[in-house]
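Missing here is one protein chain; the remaining ones are kept as they sit in the complex.
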Amino acid sequence: MVESVIERITRGHFWDFHGGIHPPEQKMLTASKPIKQLALPKQLIIPLQQHIGREGDLLVKIGDKVLKGQALTLSTNPMVVPIHAPTSGTISAIKMSVIAHPSGLSQLCVFLDVDGEDTWRKKTVCADIEQLSNSEIIEKIADAGIAGMGGAGFPTHIKVNSKTDINFLIINGAECEPYITADDLLMMEQSNAIVDGIKILDKLLTPNFILIAIEDNKPKAIKALQQATAAIEKIKVCVVPTKYPAGGEKQLIQILTGQEVPSGRLPIHTGIVMQNIATCFAINDAVRHDIPLIRRVVTVTGQALNKPQNVWALLGTPINFLLKQCDVQAIENEQQPVIMGGPMMGFSVSSELVPIVKTSNCILVPSKTEMPSAFEKESKEVECIRCGQCSDVCPSQLLPQELQWSAKAKDYPQLEKLNLSDCIDCGACAYVCPSQIPLVHYYRIAKAEIRQQQQLDLKAEKAKTRFEARNLRLEKEKTARQEKHKKAAAARKAAMNIATPEATGAKSAVAAALARVKAKKAAQSQSQSQASTAEAQKNLAQSNELATEATNPVDEQKTEVAAAIARAKAKRILKQEAANKPISSNEGVKQTVTAQLEVSQPPSNDDKKAIIAAAIAKAKAKKLSKAADAVKSVNLAESTAAEKAVNLTDKKAKIAAAIAKAKSKALAKKANQETPITTAEDIHLEKIKAVRVESKDESDSKANAAADKKIRISAAIAKAKAKKKLKEARNLAGTVKNNDQDSG
Amino acid sequence: MTDYLLLLVGTVLVNNFVLVQFLGLCPFMGVSSRTETAIGMSFATIFVMTLASLLSYLVTTYLLVPLDLEYLTTMSFILVIAVVVQFTEMVVHKTSASLYRLLGIFLPLITTNCAVLGVALLNLRQQHSFFESIIYGFGASLGFSLVLIMFSAMREKLANADVPAPFKGTAIAMITAGLMSLAFLGFTGLVKI
């Protein structure tokens, strides 16, 4: 079968693909002029990602001097292709900038201020590629940052690192899109270098045959390549008829071999690899001369230019520099569209600072007479008349009209049934549409939607597995904890039985604490209403005293725990008390504030724990008083707070007091004046932050990290409580308001 | 043999239950918005109608006529149909849960599909034999399925088409059904029974 394919090719007979169109070529604008070498631009903008895949890790930082060809990013993953400095200079910025993408969105770019010296880094020229192993060549290709230069930008080193048997290596020089002559000129001028690049690919892939496909509208390029390959039996230059989109990967394979690549499969599955002409040239540069991919031929064309021409552009060259070099007629006209890529598949760029990247082959600046539709803001789309011309020209044999209905109705399952994924975005359907429906755009939107939906589904799937894994883990932890508790209990029992002196001590301490707690509980349960309030307050004070006075190091912690329990209980009782009492007025809150302000500075005491405990207790007391909102309980709470404060010292206590004050102020404000919640919240957050900064400084001077942490914790606790209180206060305000309304 | 074939073709095309005799319009409009559902409904209906015509023949011939209880025909037919539908529902639920969900309320509604009762009664009126009854029931359901699936395919296209606003939805579906009915009238004269 292969033989017959070759026979046909030698006879010059080719297959045909379905559909296709013959738009005006417009290649004469640039085809006859040599590729121009440009002066260095002042600044280059080099996007970190210029291909399909992901961006590499940055190797440079702002202010670094880089040499020409020096790598700027590092590849950590096969889908990552590095970028290189196109010339020597200084990195002036690394920031987001508009890139060559139809969205006009920004991406991370390296800004390189060109020094004009164009100094190369050290190059290791390889005279004889036969000495290199395949993996060395592939490594060189990967390090040179080569990605498919035809349009998609697929990393080349992946494509050439194929394990399967390759039947055909196809070199795509069809260049079917109107206006573009970049590959044409490259073939004319650099045919030997291209053939050298093909030889490297031959060594890597060892295909049975190598076919160079060129459309018959490029006679000079055909001649040049035929001469360059005359001595090589394996390489055949195939002159294919001109038809758009003959340069599409699957279409070109069909023209040359008659094989159709099945939907959803890659050419590699049928033993075919395709490479672009410019990529072959870049491979040669990279492997033989150690020149990474830092420049490419760009067709700068369109009738709005006085000197349309192919140029050697450094990657990262801003478009406006290229346009100036080609003498653009009316750059001041804001309406002037600038299209990146060809007229069929390109997109208008949103900024003239968009840089040239590895995949940009053409800059099109049409005049108004040349492409009036590009100047129109609104689409001239009218209803579909069901003429069916779109399906006649579709090179993928899809049903563009059906696709259009489904795309408009967002019927994505149906679109998938209609094989939207096989659409190559060639634009032939939109080109022939008499109703001027921008069909491709509908497909692009739908494709993006489908892709996003797939991503979401993937994410949901991932979330689900993570959720289930977490539940499993929690379950495991729970059982593990239960096991541990069981074991600990058993160990305790054993320890008790042994009854060492230490164990006895601990036991007695615990027992004592338990007894205390029980006694308190009993006392509380007996007392009623008013009495219980007083009792609780007393308990609170007592327990606090206990905490501060604790001298016995063994007992200290236990008493503290006991005190905390007692406090908690007192609090609860107080709350109940408050609930029983009707809300009299907001006066209570105000009084709290005044009382708080009057707290005097206590004498000296060094125990830090006591200070923190006191601060917490104070905050709690305040909360209680507020919740109660009755003058009596407020006073009681205040007095306790004041009492406690007497035992305190140190700046930290003051800070705690300040926090408390700030909070209560904010609260009072809110409750009374119905000030916008956000303001009050902001104020108190700010204050707390300020306090934290203060305390931080202090602790620095003291070099006491532990104390600092504790303060911060207490501040956080206070903040948390403030949050809670805020809510309560808000509710309170609401109630008061309602009461007012009722009475009114 | 030719008679049976003629009867079948006649029932499917010429005397189509939906478009010519206007029976079973409820599921025809209700389940035709998606082809997938329509196909499921079609299979369920074929099963129910064929079985119902068979059973109703047996009940009439061997129970009601000998006992001289012809006035119970309708009542017993409804009983038969209800049982067959229930049975189908169980089978569908067991075999294909998604089809069960897709058919939703329409599956039990086959009970009230007048085409099913119509088949049983028409069998009786036209004094069909045992095999004729089965073929008549099968043909009727086949015709129903054919029209339902065709109509649902058209409605799927209509859903995405740019229909003038007042005609959107059921209105354009009705017009389509009318045009289909006209087209099916063209089969008259194809077969004479």
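The letters A and B name the chains in turn, as written, and every chain counts its residues from 1.
Note that in this section contacts are C-beta pairs under 8 Å (C-beta built on N, C-alpha and C of every residue); 3 or more make two chains touch, one makes a residue touch a chain.
Simple rule for what comes next: contacts and distances are computed from a predicted model.
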Candidate names "Ion-translocating oxidoreductase complex subunit B", "Ferrous iron transport protein B", "Two-component system response regulator TctD" or "Branched-chain amino acid ABC transporter permease"; UniProt protein name, chain not shown:
"Ion-translocating oxidoreductase complex subunit B"
Which of A:Lys462, A:Lys476, A:Lys493 or A:Lys518 touches the chain that is not shown?
A:Lys462
Among A:Thr10, A:Ser32 or A:Ser103, contact with the omitted chain is made only by A:Ser103
Selected residue (touches chain absent from view) among A:Gln26, A:Thr73, A:Thr87 or A:Gln325:
A:Gln26
On chain A, where is the contact patch with the chain that was removed from view?
23-24, 26, 99, 101-103, 105, 107, 178, 337, 339, 343-344, 346-348, 369-374, 376-377, 379-380, 427, 430-431, 436, 438, 440-441, 444-445, 448-449, 452, 455-456, 459-464, 466-467, 469-470, 685, 709, 712-713, 716-717, 719-720, 723
Contacts of chain B with the missing chain: which residues?
59, 63-64, 67, 69, 72, 75-76, 79-80, 83, 86-87, 90-91, 93-94, 97-98, 101-105
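Note that in this section only the chains that are shown with their structure count from here on.
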Between chain A and chain B, tell me the centre distance in angstrom, where each centre is the average of that chain's C-alpha atoms.
57
Interfacial residue positions of chain B with respect to chain A in the complex:
156-157, 159-162
Touching residues on chain A, where the partner in the complex is chain B
383-384, 405-406, 408-409, 411, 414
